[in-house]
Structure formats: C-alpha cells, structure tokens
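One protein chain is absent from this view; the other protein chains keep their places.
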Amino acid sequence: MKKLLVAVAGLTAIFAGPAFAQKYPTKPITMIVPFAAGGPTDIVARIVAEPMSRSLGQQIVVENVAGAGGTTGITRGAGGTPDGYTIMMGHMGTHGAAPALYPNLRYNPTADFAPIGVAAGTPIIIVGSKKLPADDLKGFIAWAKKQGDKANHAHAGVGSVSHSTGILLNSILGTKPTFIPYTGTGPALNDMLSGQVDYMTDQIVNLVGQINAGTVKAFAIATPKRSPALPNLPTTKEAGLDGYEVSAWNAVFAPKGTPQAIVDRLSDALSKALDDANARKRLDDLGAVIPEGAERGSAALQKLVVSEVARWTPVLKDAMAAQKK
Amino acid sequence: MDIFSNLAMGFGVAFTLQNIFLCFLGCMIGTLVGVLPGVGPVATIAMLLPITFGLDPTGALIMLAGIYYGAQYGGSTTAILVNIPGEATAVVTVLDGHQMAKQGRAGVALGISAIGSFFAGCVATLFIAAMGAPLTKFAQLFGPAEYFSLMVMGLVFSTVLARGSILKALLMVFLGLLLATVGTDLETGQERVTLGIQQLSDGIDFAPLAMGIFGFAEIIRNLEEPEARDVVRGKIGKLLPSLAEIRQSFPSILRGTAIGGILGILPGNGAVLGPFASYAVEKKIAKDPSRFGKGAIEGVAGPESANNAGAQTAFIPLLTLGIPPNAVMALMVGAMTIHGIIPGPQVMTKNPELFWGMIASMWIGNAMLVIINLPLVGMWVKLLKVPYRLMFPAILIFCAIGIYSINNSVEDVYFTAFFALVGYIMIKLGYEPAPMLLGFVLGKLMEEKLRQALILSRGSFTTFVERPVSGTLLAVALIMLVIAFLPAMNKKREQAFQE
Partner (left out) sequence: MSEQISGEPDKKSGGGLLQDVGAGLFLILISLFFIWQAWSLPLGSLRAMGPGMLPMSIAVIMGIGGAILMTIALVSGGPRLTRPHVRGLFFVLGGLILFGLTVRWLGLIVAGPLAMIFGSFASEEVRPVEAVIFAVVMTAFCIGLFKYALGLPIPIVAFM
C-alpha cells in the first residue's frame, strides 16, 4: 500500500512538472465570474474569454457565481484546485475593497492568488441629476459642500463599485451627504432621472447612454486621460480635483499554488487576447481602458492589488464605522 | 414619422429569413427552459450571450427576447402540470391551474393560458409601439414612496389569495416578509439572520424556496395520498378549451392584459404584481368567489394574460429609458452593450431599426409561441399518464439540476431540501404557500423602498400620503382592506376567519 502511495506521489510530481505544463490545457478551463451574467465584469470576462480560448486551444467556460459583492465566487475560486483549470475574474471590489467591507472574508487578495493579469479598467464618472444647479465639477463641489447632509448621494448597494468610489469621493471632498442605498445602478439611475436623488459615481458603461442623451449631467471622469467614448468630458484633474483617480478594474486570477508555467501560459494568452482586434473594439465600445506594455502580466497585477487594498481599507473602514453608529 | 411607417419598417427588419429563424429559435429555447424547473431565462440568456457574438445586434436581441417571453409561456406549463412555479409571476397560475389539471382539465388550462398570453402579447406589443415614449413619463412618477405604497396595495391583495382561513393567510404573508429580511442589510451592509452562511448573504433565493415549498412538498403529499393522484390520471379530458370556456374567460383576459400591461411599465419590476393583482380582481368580481382555488378558469386566464402583457411592456423602460426593470432585462442591457449598442434614452432615435424590429418581432414571436405551444398541449397532457412512481423521480432530477445551475451552487440544492421539509410541515399544519411567496417577493422590494423613501424624506412618514400617486395607492389599499373585512365583521367570530 505504501509503495503504491509513493508511486502515485511520484507520478503526480511528474505530471505537475514542466512536461505537464507543455501539454496544458488538455480540457476546458472554468472561469468563475463572481457576478451575474450581463454586468460589466461578466461582459469583460466574456470578451476576453473568447480570444483566450482560441489561443489556448481549449474552451474557457464562464461560470457565474454571484453573491456578496463578488466574494462568494472568489472564495470558491480561491479554494479551487490550482491546476490551471480554475481561474477567475476578480475586480476592484473583490480584490481591493472587500477586506475592509467583509470582516469574515475567507481569502486574502494579496496572498491567496496567482495573479495572471489585468484585463481592463473601467473608468468612473461623477454624474448628477439634471435638476442640480451646477454645470461643471467646480460648481458641483461648491454645491455639495454647501448642501451638507441635504445632498442625496445614491449608490448601487454596499460593496458595489458605486458605493466604494462614492465614499472615496466624499472623503476627498470632505462632504457628508445622505447616502441613499439602491440594489443596483438601474433603480438608482431611475430615481436620478426623476430628480429624487442628486448624484452618484459609477462605471462609464452604465452611464454613457444617459450622458449622451443629456438625461443626466456628467461632471468629470476619474482617469488620467479623457475617454474616447466621451471626448468632451474633462478628467477630474483637468476640472480641478486632485487625487480622485479611480477605475473599476477587472483582472484574471488563478488560485495560489498554480504552477508558474501555467500562469505564464495564461498570462500570455490574456495578453494576446487584449491585442485581438475584435476584442479591442468591443472593449473600446464599453469605454474600457486596455492595459498596455508594463501594465500587463502577473507582476503588474500583484502590484495593483497591493496598492488597491492599501488605498481602500482605511477609507472604507472609517465610512462603515460611521454608518453603523 | 408615424407609428405605421415605423411598424412597417420594424416588420421589414423582423421579416427577414434570418430574423424569423432567430425569433423561432429563441421561442423554442425559451419554451424549453421555461418548462424545465429552475433553468429560467436568466441562466439561459447568460449562457447564450457569447453565442450571439457572431450575430448582428438586432438578430441577437430578437432571439434573446424570444427566450424571455418563450420562458413565460413554458413556465405556466410546469406550474399547471406539476405545481412548480418557476418564477414569482407563475405562483398564482399554480393555484387554479394545477387544480384544473387534477380535475382532468390540464389541456383546457394550458390552452386558455396560451390563448390569453397570445392576446395579451399582441395588445401589449401594439401598446409599446403606440405609447412607449409617452409612457416613460408615467414611470417617472414612481419614486421609492410610490413603490412602497404599491407594494402595500399588493399585500392587501394577498388576503384574496387565501382559500381557507384569512388569519392563517395573513400570518403566511408575515412569514414571507420575515424570510425576505434574511441577508445583507441594504444600508449598513450588516448580515441579518444569515447564520454565517455565505450563500444567505444576498438573501434567500426565490427558486429554492418556491420549488421546495410548492414542488417537493407536493410530491411528498402525493406519495402520501396515492388515491388522490390516481384519480387524476384516470381522466385526461379534452385537450383544448371549448368556445364557451373561451367566452367565459375573455373578460378576464382583457382585464389581465390591462393590469399586467400597466404594472409592467414600472421600472422597479412592477410586473411581478401583475398576476397577483389580476387574480385578486378576478376573485373579487366573480359571482361565486368560492370556485377560486378549486380550478376556476378565470383564475388561470387573467393572471396568465397579465403575466405575458407585463413581460412585454417590461421592455418599455429598457428601450426608452435604458433602465432594466428586472434581471432578464439587465441581461438584455448586457447583450446590447456587448453588441456595441449603448442602452439609454437614445436607442429609439439612434437605432430605430433595432427598436422597431424588436417590437415587430415580439408580435411574430407571440404568434409563433401559440403555434409551437398549442400542439404541445397534447404531449404535455399525455405526460400526466406516466405512472407517478416514474414521474416524481424525473421531476426530482430536473429540479435538482435546474436549481444547481442557477448559481452553480450545491447549497441551493440543500436549501431546496430544507424548504421542502418546511413546505410539507406547512401542508400538515393547514398553511398555504402562495400568500407566503407573495409576502416574500414583495417584502424585499418593500423594505428597500420603505427605507429609501424614509431616508429621502429624512424620516417623515407623511411623504407617503403627501405625494399624490402614493397617497392614491394607499387609499385604494385601505378601501380594499375595508371591503375584504366588512362582511367578515358582520358574521359571527367562527365564520369570520373562515371565508
């Protein structure tokens, strides 16, 4: 019996070695998307999964495991077998804001994953109701400061991108508006159209249609560069607000312990996918920012996760503590 | 441009060979997943999104829309035949539909639901075409306070769902409301009553709850009373409703269409209320309300029409405002985005061929669904002849796979088993599950809207009365409540709780 065990262990070692990695992948790969299908993260995942499948020669099957701001799916993914057949699409919330928001989080974003690479960044925009007296960011900031808690700031639920980025904005501006919680961007936007709530921050994908139609006022985009999707919208810096540059990035991770050769293979496939003309066009249409050069790959992603956790933890912890009082 | 030239353009788009085929394909898949318990349109559309990458956006959306309303048709089949409501909107269909099936009138129930849905679909499509844009103004009247009042009105309806004791039905509504509070608190993000189970942090899912409490509890009860179910198999009855039955249910279909169509426009998933409201109205105005719950054809015709009308008009907030009212519509937004069409108020002017093509295809789709579904009625009814010892393991496996695939989660399967146990205990205790599910569905929206409204008004309850739409809805609810309880108050106490 013991001999058999040793033999099995030996075989496993052989298979886990580089020889095995060369054959990888031999069966379909599961990509866990921790959000419902059709949302911004799901769309990015499906856009990159298609060309990735082509360059890997195996299908990437997207599996949506939604719940708890994406942490349910990532918890499952982090516990998956580290053989390269389970990967996941994390984002700003699951690998940046989550440690501050979920005290019982069962994974550590900086230590429990083998990072593969950033897939796309989705810029954040500050938008307000048409009823607001302000027309630009300066006017908006003045208005928000004057209103104090009379201002109604909508967000799409605790843990959502609009919630985290909204808290950050308020903490930078030093304003204390009244937070109105919604269960998604849609209902929040609806009440903004009718003027019941005043402003929110959210991903460009969710807002660009309304902005172009003029049903909401866009004040600034929180990226270093203007977006081709909204060329007339100034960046926060241009509009006079320093330090508010945020993006709801999406990135691919594998569970910790995935062999380096496999991680490199996936990293390379992701990079190729991001150069695919069709995928680029789709991502551009979304207003997404595609990482280039040094922004790609494992090392860049690991750096990003570390800096994001450090950035979000204090801001969110303070805000959550203030809310619970 | 007037509506006729627009519609003509729409039909021009929808009547290409490719789009007709995609519409047909969508309707077929939709019917299939609607029939399968658990695998709803949300999961299917999510799976098929990448397949539509290669299609042009209009074709892709036509197909996905077909899946959506096809699933509404298919869902009623499962509700009627095996007592399993796949979605909140099918809960009331179960009440009289399954009773009809038990009486050997499954064919009639399925037939009238297809005819009612078709009629509702046609009217709703015309409605969208003619009134889509102006109706968005109506939807804007609904803020959190108005939704809350609407939900209160919905809860008042729930007393009408009761077949036995009104007190017990009311208590079930409260149980539903209570179950709806499980999960992460909206405002603070604190976990409530989740027992530390991660899957509960977003609350209890509808499908495991409904399938456990209706479907599985019913299976166990059927096994307990073999006599009752063998009678069902004995007589299959005729396959399609007679002219007299159609005439009898036609007014219900009209009312259901109107109620469902109007509620469907509301961007906060008002469509879920449609079937409940329609059932309540039908029962209230019936000459003999005691027939309801025992296989009244109006109790199927009205809610089914309301359901389908709502399913169609739910496209209005999506197409004219760019705001998805429910999970399926959120997927449609995803589909549009993937195809490079940015959802928003400009879809109608910027992509008229998409807008009108989709509307035209809805009409075609509805016609196709009748053509697909009416011949299937015979097949479904024959399925009832399968001996129960084979039938129930088959339902078991379909449900198990279906529930698993909603979130790819085995925990959901365990929850279903747990709720089946609860449902069976409830049967033993003489409780009815329908009011509980209504309370559950409305509870989530109600707490959200109540708290939003109170935060917006900075804690002032007068907001519900001051705002005209909200005040009117509350007044209607109050009047309905008084009407429901007045006759009871005049009777002796024993009768008071025994409608």
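Points to keep in mind about this one:
In order of appearance the chains are A and B, and numbering begins at 1 in each one.
Criterion: a residue touches a chain if its C-beta (ideal position, glycine included) is under 8 Å from a C-beta of that chain, and two chains touch if they have at least 3 such contacts.
Bear in mind that the values here come from a model prediction, so they are computed numbers and not experimental data.
Touch with the chain that is not drawn comes from one residue among B:Ala286, B:Ala417 or B:Val469, which is B:Ala417. Across B:Arg105, B:Lys168, B:Arg255 or B:Arg467, the residue that sits in touch with the chain not pictured is B:Lys168. Among the residues B:Gly340, B:Gly378 or B:Pro393, only B:Pro393 touches the chain that is left out of the figure. Across the entire complex, the residue among B:Leu178, B:Ala286, B:Met348 or B:Leu376 in touch with the chain not shown is B:Leu178.
Remark: the omitted chain is touched by one listed residue; of B:Leu25, B:Ile220, B:Leu254 or B:Met348 this is B:Ile220.
On the side of chain A, touch with the chain left out of the figure occurs at residues 30, 61-63, 324. On the side of chain B, touch with the chain left out of the figure occurs at residues 29, 32-33, 36, 39, 43-44, 47-48, 163-164, 167-168, 170-171, 174-175, 177-178, 181, 185, 187-188, 190, 192-193, 195, 216, 219-221, 223-224, 226, 228, 387-390, 392-394, 396-401, 404-405, 408, 410-411, 413-414, 416-417, 420-421, 424-432, 447, 450-451, 454-455, 458-461, 494, 497.
As a convention for this text, only the chains that are shown with their structure count from here on.
With each centre defined as the average position of its C-alpha atoms, the distance from chain A to chain B rounds to 33 Å. Interface residues of chain B facing chain A in the complex, by the touch rule stated above, are 42-43, 45-47, 49-50, 53, 139-141, 143-144, 184-190, 196, 198-199, 201-202, 267-268, 317, 321-325, 327, 330-335, 337-338, 340, 342-347, 407-409, 448, 451-452, 455-456, 458. Note for the complex: chain A touches chain B at residues 36-39, 42-43, 46-47, 49-50, 62-68, 71-72, 75, 101, 104, 106, 152, 157-159, 178-184, 186-187, 189-191, 193-194, 196-197, 205, 208-210, 212-213, 215, 281-282, 285-286, 320, 323-324.
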